[in-house]
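Every protein chain of the complex appears in place save one, which is left out.
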Amino acid sequence: MIYADVINHPEQFDFTIPTLGRCALDSPVKGRDFVDDDEQIVFASQVKNILKLQQSGKPFPAFQKAGPRARIFHDPAWSHAAILTCGGLCPGLNNVIKGVVNVLWHDYGVKTIFGAKFGYQGLVARYGHSPLHLTPELVDEIHEEGGTILASSRGNQKPEEMVDTLERMNINLLFCIGGDGTLRGARDIAEEAARRNRAISVIGIPKTIDNDLSFIEKSFGFETSVHASFEIISSAHNEAEGAYNGIGIVKLMGRDSGFIAASATLANSVVDFCLVPEVEFTMAGERGLLAALERKLEKFHHAVIVAAEGAGQNLFNSAEVKKDASGNILKNDIGLFLKDEINAWAKKQGIEVAVKYLDPSYHIRSVAAISPDAIFCYLLAENAVHAAMAGKTNMVIGNWNNYFTHVPISLATRQRRKIDLDGAMWKGVLSATRQEDWFAGNPDRK
Amino acid sequence: MIYADVINHPEQFDFTIPTLGRCALDSPVKGRDFVDDDEQIVFASQVKNILKLQQSGKPFPAFQKAGPRARIFHDPAWSHAAILTCGGLCPGLNNVIKGVVNVLWHDYGVKTIFGAKFGYQGLVARYGHSPLHLTPELVDEIHEEGGTILASSRGNQKPEEMVDTLERMNINLLFCIGGDGTLRGARDIAEEAARRNRAISVIGIPKTIDNDLSFIEKSFGFETSVHASFEIISSAHNEAEGAYNGIGIVKLMGRDSGFIAASATLANSVVDFCLVPEVEFTMAGERGLLAALERKLEKFHHAVIVAAEGAGQNLFNSAEVKKDASGNILKNDIGLFLKDEINAWAKKQGIEVAVKYLDPSYHIRSVAAISPDAIFCYLLAENAVHAAMAGKTNMVIGNWNNYFTHVPISLATRQRRKIDLDGAMWKGVLSATRQEDWFAGNPDRK
Amino acid sequence: MIYADVINHPEQFDFTIPTLGRCALDSPVKGRDFVDDDEQIVFASQVKNILKLQQSGKPFPAFQKAGPRARIFHDPAWSHAAILTCGGLCPGLNNVIKGVVNVLWHDYGVKTIFGAKFGYQGLVARYGHSPLHLTPELVDEIHEEGGTILASSRGNQKPEEMVDTLERMNINLLFCIGGDGTLRGARDIAEEAARRNRAISVIGIPKTIDNDLSFIEKSFGFETSVHASFEIISSAHNEAEGAYNGIGIVKLMGRDSGFIAASATLANSVVDFCLVPEVEFTMAGERGLLAALERKLEKFHHAVIVAAEGAGQNLFNSAEVKKDASGNILKNDIGLFLKDEINAWAKKQGIEVAVKYLDPSYHIRSVAAISPDAIFCYLLAENAVHAAMAGKTNMVIGNWNNYFTHVPISLATRQRRKIDLDGAMWKGVLSATRQEDWFAGNPDRK
Partner (left out) sequence: MIYADVINHPEQFDFTIPTLGRCALDSPVKGRDFVDDDEQIVFASQVKNILKLQQSGKPFPAFQKAGPRARIFHDPAWSHAAILTCGGLCPGLNNVIKGVVNVLWHDYGVKTIFGAKFGYQGLVARYGHSPLHLTPELVDEIHEEGGTILASSRGNQKPEEMVDTLERMNINLLFCIGGDGTLRGARDIAEEAARRNRAISVIGIPKTIDNDLSFIEKSFGFETSVHASFEIISSAHNEAEGAYNGIGIVKLMGRDSGFIAASATLANSVVDFCLVPEVEFTMAGERGLLAALERKLEKFHHAVIVAAEGAGQNLFNSAEVKKDASGNILKNDIGLFLKDEINAWAKKQGIEVAVKYLDPSYHIRSVAAISPDAIFCYLLAENAVHAAMAGKTNMVIGNWNNYFTHVPISLATRQRRKIDLDGAMWKGVLSATRQEDWFAGNPDRK
């Protein structure tokens, strides 16, 4: 676990936030408690860890606290801002865009705000994507819609070309909303700008629907995607109960971590088996999924399985031999794999089953943000603008201990977060599903 | 068109409702306008057709009007009822069950009501499915949930075995909720009971999420499934707009008719191409989908395609030669087919596209009924009970000209309804999508 | 009942649709079955009524069928259209606007389409409301929102002033979306235009969230408002069950008719008492609401009451004496009245109750249209445009026997429709609530 590493080796983790220079201007932000750069949020929440760190004599790991600074670096009157969205859709993108525009415009008086189209492509002249000119009027109702009004693209572009564009357009405030690839791209832009000695604040707003960034407790859009999964699980449950030995299978997002699958299972606790990348399982054998399923069906005659995209990837090598006609796409699709394997097994065993497979795919990332996410997005945006105006760069806005924080990009992208299998959430999943009992062949549930 | 046939050859259509015998008992239903058996709802709504029929001297096609009869056949005190649900899930099943139970219990005083489990299997002893004993308390809140509390199964069972069960359980009122296969099963039961001289009313409540039964203007659950499709289309639209040349593809139910796809397109009119079984199309060629799509992308850089399951089935024969490794399931899946073909074409043409495929599959049939369907289900159930108590049999409850009607099973299952391509709905789809213009290569839309 | 009058005195009802003149131009609408003016939809659906009418020798009541005409009156190239929305909000207003714009633009090529702001005020120069110029792009996503992009106002304006504006702006196609006041205003405009010999088609699209127009089976927005009421009733039910002798009261729209209250009760059948203007009731006495409520509480310890706005208005005279300090608004508010009366009664009787009053008020009319309404709105709009282009005027688009029809304004506004207390819907409400049993003091329900 990376967090244990911070406690044990804090010297390996740099929490310092780069700045473009001295803040020489008074902030136009009114009536706020300003935050000083030396206000810090403690990384460790447990008293024993705090004591251990203090006794070690090593640097004490803590995040710079986000918020408005009394003095700022960029002159609002001369500032040009740009916003872009990269990678896959995520609920809340429009909320963040709206927030950035509103705070720049109203709190700081920055009125030249470009919306670069199609992610980093919008910063490369040869693509020919004209930027939008963003105003509070234009963004007034965009929070009611999913998607992103700026559109998106995948992949990074050459930092040199992008900084050329920033220079040509006189942009000194750049907000990049995206996942860790995007954030690395933002870092490259920040470094290229530094190389050219251009005072451009590059601020990332971390986006990962899978909620798997390190050093950031919650990423926007995640709760909405879990909520959108709730009703898909209800449908699978209705299908499972609607047939003799009905089996509803739901595949949810989560390539490397199963946060969505686990959270959705806990939210709509009618799930019998929750399969995540963090926990390997087998199909065959006494402790395999098929045996567990058989026990379940014998007692209840229906079952609901929720699988994260990345679950059971270990099964594909062994399956490859007998499934070679299935083609590449099918081979890694755990949902279709489960459906086919269960059907084949049931046929062989002479068990009547009715397998119903639901793959909401893009739906759960394309919906509008639910309220908790909407609020979170606005506050992320607000703090991103404060950081930018104060001349911070090469950083993202994070959230830690319910404070908004400044996190160096290098820290945020260092390693993906995984479900803590000994933590409360996963234990909640196990207590809600009882799946370990069914795998173990010992179903105590009447 | 089958409806034109009725006008021209009414003698070929028998609207007569079989009855078990003379209604010798006063109805316990209070304070209602009772309906006489000779009240009829005219089949033809257009004056010219009515005149034509009257002048022909042939039998005048009209439905017996549904509703409570002043005198009834079955003695409530001695009646035993059974309800079952067959085939795929459909929004509103629980609403119908609740309605049948409430009206039997409260309006007629029938208090022995069995819920047979797993469709017709529940009427076959060797399956061993115990029936539920249904009461108003038990069904009080089931209308809030999708699915069916009775569960379902596919396929019919031997009428002899089923009537054995009905005899053994003394059931004289049988309500079968299901599609045309189920209704044919109900007809077989009614005929077997007649053969044995058993006075069993067999009443069908027609269920087809595709809304494609003849002689029945609306089937329950259809509007809910359209409504559930609305937000999937919004997601596809967000995905399409969220990427350069983004293409959102949504597959919706509709094996033989495209009512759901067409209605959902009209409801959420952001769709660019609506593909239904009733209209053939080609992929290649100047008037093919790919050319139309290319024109659309050139102008707008995004497109949304909605395809009914049964659309484009003509394309698979020609495609078979080059797609033989894909297996049977893939071969007929128009959604995956479109996704693969469009990706292959774009790659070949060097066009950057981002294809996002959404298949809500079982989700749109597993949700709870929206209010218009909920009301419709209750009224269907109410009229089904009235018909049963009056000794009608071998019939279904239909809806025509906004009246509830009695429809002989033979009529209801005679032929599937298709979209009228010259009718208002399809023309609405064409005006909302402008797809014919894009197919024709003549996009007048700026 | 007005409908019985039509059967008995058809000569008193004029179904004739006025036209501006001869249709001299070929329709640009492509590939449609055109409808002839003499195609008619029969008013009577019951065979016995049809025969009676035919034997009477009186004029046969029937609606002109809506749809595109092969030949049209207005030259699209020279046509200027205007659309306006009047009166209270209703779900689907934006859908109708979108439909009118799309069909005018795409099907007929009319590209000058004004959106008059704030209802009829938008046709009166001195208000100074600039019209919107409507295009398919502008209206592309408005169907996703409730409300109306054109805004609205109450009350009519002088026809002379409005026709002045129409003349000055060269408008020959006017679409008025509103209730019966609005439609009477449209009639006045049509008559004033006729007086001036101006060929202006004035087409009404009838809007009444209460669904109480005569000669029109369904009005748009009604189903959505019922659906929005569903969850409010669920909340009232949760509140009622959540306390000892919990009583949830929901007030719903319906000044003169109780269609929303009755339909919502049938849709979410957890209601115990559904109070509508069509059925008088008393508070006190053996058969009064309080006694019925007491019986219900004794057995179940909770109850849900749904009241239409106009229910129980007979009660206010007697109550006036002891409630004179309450002011005018309170006096007629059946919701607050019930809450106060029940609380006072319970206090007097020494019964512990927990009354929770929910008044969703404007909420249920401000939401976006659900799919069935959305589709209905688009088709209403389509047929309104066809009627206008064919030179019809002084009429509204109706719906009868599932056909869209032309209805003279004088007919549509003749009398408000009420719930048929002997019809299926109200009987469904009685069977779902059992309220008559509780009023009667004879609760057979365990």
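Order as written gives the chain letters A, B and C; numbering starts at 1 within each chain.
Keep this in mind: contacts are C-beta pairs under 8 Å (C-beta built on N, C-alpha and C of every residue); 3 or more make two chains touch, one makes a residue touch a chain.
These numbers were taken from a predicted model, which means no experiment stands behind them.
Chemist: Based on the whole complex, identify which of C:D37, C:D75, C:E145 or C:E167 touches the chain you can't see.
Modeler: C:E145
Chemist: For the full complex, which residue in A:K98, A:K207 or A:K392 touches the chain that was left out?
Modeler: Reading the full complex, the residue touching the unseen chain is A:K98.
Chemist: In the complete assembly, which of C:E137, C:E231 or C:E298 touches the absent chain?
Modeler: Missing-chain contact among the listed residues: C:E231.
Chemist: If you put the missing chain back, which residues of chain C would it touch?
Modeler: 89, 118, 121, 129, 145-148, 151-153, 231-232, 234-239, 241-244, 246, 248, 325-327, 356-363, 366-367
Chemist: Considering the whole complex rather than only what is displayed, give the residues of chain A touching the chain that is not shown.
Modeler: 30-33, 38-42, 44-48, 50, 54, 60, 62, 65, 67-68, 98-99, 102-103, 106-107, 136-137, 140-141, 143-144, 217, 223, 226-227, 229-230, 234, 263-264, 266-270, 370-372, 374-375, 378-379, 382-383, 401-404, 422-425, 427-428, 430-432, 434, 436-437, 444-446
Just so we're on the same page, only the chains that are shown with their structure count from here on.
Chemist: With chain centres set to the mean of the C-alpha atoms, which chain is at the far end from chain B?
Modeler: Chain centre farthest from chain B's centre: A.
Chemist: If you list every residue number at the chain A and chain B contact, are more than half found on both copies (same) or fewer than half (different)?
Modeler: Same-residue interface.
Chemist: Between chain B and chain C, what distance separates the C-alpha centroids? Give it in angstrom.
Modeler: Taking the mean C-alpha position of each chain, the two centres sit 28 Å apart.
Chemist: Return the residues of chain A touching two or more other chains; collapse runs of consecutive numbers into ranges.
Modeler: 145
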